[in-house]
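Quick one: the structure is below, questions incoming.
With one protein chain removed, the remaining protein chains of the complex are shown where they sit.
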Amino acid sequence: MAETAIFDRPLPVGSKGRDSVGWWGVLCLIATEASLFAYLLFSYYYIGVQRGPAWLPEIHPKLTLSGPNTLILLSSSVAVWWGEEGIKHGRRAQHLTGIGIGIVLGTAFLIIQGFEWKAKTFGLNTSAYGSLFYTVTGFHMAHVFVGVAVLLVVWIWALIGYFSPRHHARVSVAAIYWHFVDVVWLFVFSTFYLSPYVLA
Amino acid sequence: MSAAEERAPGGARARADFPGPKLLEIWETKPGFINWLASVDHKEIGLRYIVTAFGFLILGGIEALIMRMQLAQPGGHVLSPQAYDQLFTMHGISMIFLYAGPVLSGFSNYLWPLLLGSRDMAFPRLNALSYWIYLAAGVFIYVGFALGDGPDAGWFNYVPYTDRAYNPGINIDVYSLGLILLGISTTVGAANFVVTFLRLRAPGMSINRVPILVWGTLTASVANLLAVPAVSLAFFLLWLDRQFGAHFFDTSQGEPLLWQHLFWMFGHPWVYAIVLPAMGMVSDGLPTFCRRPLVGYTAVAFATVATMALGFGVWVHHMFATGLPSLALSFFSGASLVITIPSAVAVFAWTATIWSGRPVITTAFLFFASMIVLFVIGGVSGFMTAAAPVDLQLTDTYFVVAHIHYVLIGINVFPVVGAIYYWFPKFTGRLLSETLGRWNFWTMFVGFNLGFFPMHLVGLAGMPRRVYTYPPGMGWDGANLVISLGSLLFAVGVLLLLINIAVSLKRGAAAGTNPWRAPTLEWAVPSPPPPYNFAVIPIIESRHPLWEEALAETPRRSQLDEGLLLDQGRETIGTTPLDGRPDLIVNMPEDTLTPLTLALGLATMFAGALGHIWWLAVLGGLVVAASLIAWFWPKRADAREPANG
Partner (left out) sequence: MGYLQTFGPRADPATALTWGVIVISLIVVAIILALVIVGVIVRGRQLSGGWPEISHPRSEHWIWIGLVPTVLALIFTLGWTVAVLAKINSPASKPAFTLEITGHQWWWEVRYVGPRPADTFTTANEIHIPVGIPVLVKAATADVIHSFWIPALTGKTDTIPGRTNLAWLEADRAGIYRGQCTEYCGQQHAGMAAYVIAQPPAAFEAWRQAQLAPAAPAPAAVAGGETVFNDHCSACHAVRGTSAGGALGPDLTHVASRATLASGILPNDRATLMGWIANPNSLKPGTRMPATGLSGPQLNAVASYLETLK
């Protein structure tokens, strides 16, 4: 019989971390969001190429805030990864601490980004560069904000005790989304803060 | 490990013809209006998609007929230029965005789980959300139009004409926000198809056993995930330009051509997204009537994917006249010409299927077979415009109007109407009238060619497109009259279809499970299918589960009559992405109102943004956030949690 050949082992019921259907769904979300940022950065480079170096308001953008902020965001990814490991192995305290640190670092990133915005001498409607700068970094901040909110909800659910080593699909989903938001920042940061040093 | 977390699938078994009452109780949407709104049944949602899309098709058609009244003679006075501009814009938006894409989503939503041997899509709630947002976006744009503030700069919406300096009303904002809203619907729908394809095929259905329609919709969905952000972003940036003084596209500091790049990076893949699933319908429907499997399944599947992959590299052929260097013109001409090859594969496969089969002439067959001819006509006119020097003459004339209508009506509407004749019995349990069907087919076919073929000729005679009138004596008069009369005949054909549907819904002959003796899984279940689709989970051994006896090509037969029951709640089998080996028992969500509240919240947000009523936008945002939290609320770890959205 076909059936005996194909059903040769017991099957897990419902979600199991990265086997869940939701995991694949969030990968689709990440694919489409990554495309969104690709088109944003395409817009930046397209206008940059059309205009030449003169379009940059600062040939050497200051890294005093954005540099350390990049490190903060990267550390938050490590914390969230560590927190996810916690729930996988049933270490609830590690889970709560890791995700908690992620939330704090993510929030810090947002606050520092606020200061970075304030320090800029141009606005959204000053020039094409200004429009791009605030839109791209704004889009990214919106993603960080959503990411922090998702981590917060997951953290509360963890506190109530919804997750277990077998049932934590939502934690995995939140974590991969968070890592994605961090990786996007590396592209945004390289484009706005580093590429002028090389290209201009 | 608790018993609830892992289960040996050998457990509850049943025979398909005796499923017991439990499955029905688990899967059925309860009666009542609220429950109807809460339904997440893919069949219900699929039908809503199809009906709504046809609503927009009829609106777009009426708009076209009014324009054809204006253009029937030179110097027409039926419409003012403003009215004409809104009509041709709404016609394009209705047909391209609100009909052509969604109608295919409707068919695929209805058919996919049946074709794949699943009990629903991977994300039933996301499916409902996708529909509600689509409806909201369509209503959003049409309310603007009804209030006299409809989009009026063409579906392509070129900047700077759409900048506030030249277009100060809210017309373009209605379009911008409406299309971003629609983009969300398309995106979540696409993600649903991709994950369903990867994870929810029946055991044994490896990826080389899925119908071509599935390949078409999958390809379109992947493309939508990658391409829709371009147009959503373009419209968002335009909205920032218009409302907040940003400088992305404006003439003073921005780059107007950036709009065209972003728009066509989306636009060209989108054209394939709204024809590839329809080509899939022909690839699956034609063989049924030709009494043989499709010629060259693998080649056609590859051609489907190849068309889309190439489709991402040709957007510049919409911009040949923008002042590009010769080298770029040559490159994009070449890339555009190469797309002919996968298209030719499909055409030769269909033609060979007819010749080497024993075609049974039904109305559905006539629509599918005639599509081959219309596809070739639309294809060669595309091939002509691919050659840049020729395009510099052809572009923005009626020749291109002819081309796009042969492509969109020929490759979308004709297959879709064929698909209605083909699958209506499955949807309703009744056959459409074949007699009325012949009248329907010939009226549409003659009307279409009469209405659109002469557009090639007035195009070659130099008539520009998007003109609200034209002077006499240019040699365009006679052809334009024929075009207007032809379009009227075509509309009568569509009306005959609607009449056939209305009559057959009440009086059509009973269809039975498999009226066409077709090979694929949807014909293994009753017509209309029960809410749970399959009483037992099928196990698949070939590409043609219902033709295995006749073909005798596989050592084992697919198992459809007896098998796994899975009746402990809404459940289906999850399988591995490539081989389709069982992997997981997937819990499916219950009916719920959260998709509807989420869609309403989003629509409220967008309405607030349109009118700068920020408290309304925030209110909408809160509804969205609350709906999302309710949506993803987990059950306790010791209980079973729904795996998916």
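The chains carry the letters A and B, assigned in the order they are written, with residues numbered from 1 in each.
Simple rule for what comes next: a residue touches a chain if its C-beta (ideal position, glycine included) is under 8 Å from a C-beta of that chain, and two chains touch if they have at least 3 such contacts.
Computed from a predicted model, the values in this text were never measured in an experiment.
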Visible chains in contact with the missing one: B
Hidden partner chain, touching residue among B:26, B:257 or B:432: B:257
Touching the absent chain when the full complex is considered, from B:47, B:214, B:295 or B:491: B:295
Selected residue (touches chain absent from view) among B:381, B:412 or B:572: B:381
Omitted-chain contact residue, chosen from B:184, B:369, B:404 or B:524: B:369
For subunit B, the residues touching the chain missing from this view: 80-82, 85, 153-154, 158, 160-161, 166, 251, 255-257, 291-293, 295-296, 299, 321-323, 326, 329-330, 333-334, 337-338, 340-341, 344-345, 347-349, 351-362, 369-370, 372-373, 376-377, 380-381, 383-384, 387-397, 434, 460-471, 474-475, 517, 519, 547, 550-551, 553
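As a convention for this text, only the chains that are shown with their structure count from here on.
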Subunit A and subunit B, separation of their C-alpha mean positions in angstrom: 32
Residues of subunit B touching subunit A in the complex: 1, 4-10, 122-123, 126, 187, 190-192, 194-195, 198-200, 203-204, 225-230, 232-233, 237, 240-241, 244-248, 253-255, 258, 261-262, 265, 539, 541, 556-559, 563-564, 571, 573-574, 581-587, 625, 629, 632, 634-638, 640-645
Subunit A residues touching subunit B - in the complex, by the definition given at the top: 1-3, 6-7, 10-16, 19-22, 24-25, 28-29, 31-33, 35-36, 38-40, 42-43, 46-47, 50, 124-125, 127-128, 130-132, 135, 149, 153, 157, 161-164, 166-167, 169-170
